[in-house]
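The complex appears here minus one protein chain, its other protein chains still in place.
The first chain written gets the first letter, and so on, giving A and B; residue counts start at 1 in each chain.
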Amino acid sequence: MPIQYYIALASCLFCIGIVGVLVRRNAIIIFMCIELMLNAVNLLLVAFSKMYHGGAALSNATTTAGVDGQLFVFFIMVVAAAEVSVGLAVIVMMYRNVHSVDVNFLNRLKN
Amino acid sequence: MGILQFLFWLLSAVALTGAIMVLASKNPVHSVLWLIVVFFAISGHYVLLNAQFLAVVNLIVYAGAIMVLFLFVIMLMNLNTVIETRKNLWMKAAGIISGGILFLIMISVVRSSADMVSRTAQLKEGSIGLIETLGKVLFTQYVVPFEISSVLFLSAMVGAVVIGKKD
Partner (left out) sequence: MSNLVFLVPLFPLLGFLINGLFRKSLSKPMIGVIGCGALLASFVVSAILFGNVAAANRLHPGQPIPATVLFDFINVSSFKIQFAFLADQLSCLFLLIITGIGFLIHLYSTSYMHEEPTEHYGRYFAYLNLFVFSMLLLVLGANYLVMFIGWEGVGLCSYLLIGFWFKNDNYNYAAKKAFVMNRIGDLGFLLAMFWLLAKLGTVDYNQVFAKTALLSKTDITAITLLFFVGAAGKSAQIPLYTWLPDAMAGPTPVSALIHAATMVTAGIYMIARSNVLYSLAECTQHVIAIIGLATALFAATIAIKQNDIKKVLAYSTVSQLGYMFLGLGVGAYTGAVFHVMTHAFFKALLFLGAGSVIHAMHHEQDIRNMGGLKKYLPKTHLTFLLGCLAIAGIPPFSGFFSKDEILAAAYAHSPIYWGIGVATAALTAFYMFRLYATTFLGNFRGTHDQQHHLHESPAAMTIPLMVLALLSVSGGFAGVPEVLGGDHQLHGWLSGVITSEKTHHLEHSTEYLLMGVSVALAVLASVFAISRYSKKPELQEATGLGKVLQNKWYIDELYDAVIVKPLLKLADVLKNVVEKSGIDGIVNGVGKFVHYSSRQLRLLQSGLVGSYILVIVLSIVVLFLVFWNQSIILQFVQKIF
């Protein structure tokens, strides 16, 4: 499969995630959009890893080139899991304090 | 068009639709469900790319654990009825336009890149995505980051407890 397709797909997912972060005000949905963006990157990493491996396997059939990319994805998932646990705790905390998950209520930075 | 191509296009379409629906649905619970669809589609892509380990991990961690956590929070706080008030149309248009511009730019940059032209990703073959290969590398070369990630989890756990504690 041409790598361009994967790039386009991943970019599209990533941009949808960004648009979601920009247009939605519900903190939980924003958080989900961030997860979406992480997944877009993961997909791209795996695709690149396979592209690289395909290139290297032509000369050496037993090579493990490209395995780093997939391990990266693994670590990204690790970090994402940790991030989600902390982030959701923050959102719960916020809901408890302002009784809303609308990020526009969190404009204390303004003053 | 072979079966692989067909699956690719199908999964891509599902993923994009799901992603758009995540944004579009008013109810957060629906968003979560659409996001799970996206994750399943991506896991399908992983399978196509013969990255079976990641496909499984993606399902377990994301679609299983994380999304359940999301649902949990939404249900717990009874947020599914919350309707966003006072929508800022200007802000919405600006967000969509800038996101679109970013997409266009990224695509056009990559299209013209000499490294990317006429390169393909292996489908269905190659053994690096198998659990045996990944496990070997993970526990030899990447053992230190792996251990450190356990510390990260510990601290995230402590952090979540501390933040979520009712003071």
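By our rule, a contact is a pair of C-beta atoms (placed from the backbone, for glycine too) under 8 Å apart; a residue touches a chain by one contact, two chains touch by 3 or more.
No experiment lies behind these values; they were computed from the predicted model shown.
Novice: Can you say which of B:V37, B:M106, B:V137 or B:I163 touches the chain missing from this structure?
Specialist: Only one listed residue reaches the unshown chain, and that is B:M106.
Novice: Where the complex has a chain not shown, which of A:I3, A:L22, A:L45 or A:A80 is the residue touching it?
Specialist: Per the contact definition at the top, the residue touching the missing chain is A:L22.
Novice: Which residue among B:T17, B:S98, B:T120 or B:T133 touches the omitted chain?
Specialist: Of the candidates B:T17, B:S98, B:T120 or B:T133, B:S98 is in touch with the missing chain.
Novice: In terms of residues, what is the contact footprint of the unshown chain on chain A?
Specialist: Spelled out for chain A, the touching residues are 18, 21-22, 25, 103-104, 106-111.
Novice: Tell me, which residues in chain B touch the chain that this view leaves out?
Specialist: 91, 94-95, 98-99, 101-102, 105-106, 109
Assume only the chains that are shown with their structure count from here on.
Novice: Return the distance between the CA-based centres of chain A and chain B, expressed in whole Å.
Specialist: The separation of the two C-alpha centroids amounts to 5 Å.
Novice: Would you mind writing out the residues of chain A in touch with chain B in their complex?
Specialist: These residues of chain A touch chain B: 1-9, 11-26, 28-29, 31-33, 35-36, 39, 42-43, 46-51, 53-55, 57, 64-68, 70-71, 73-75, 77-86, 88-93, 95-96, 100-102.
Novice: Can you list the chain B residues touching chain A in their complex?
Specialist: Residue list for chain B touching chain A: 4-5, 8, 12, 15-16, 19-20, 22-23, 28, 31-32, 35, 38-39, 42, 45-46, 49-51, 53-54, 57-58, 61-62, 65-66, 69-70, 73-74, 76-77, 79, 82, 84-85, 91-92, 94-96, 98-100, 102-103, 106-107, 110-111, 116-123, 126, 128-129, 133-134, 137-138, 142, 145, 149, 152-153, 155-157, 159-161, 163-164, 166.
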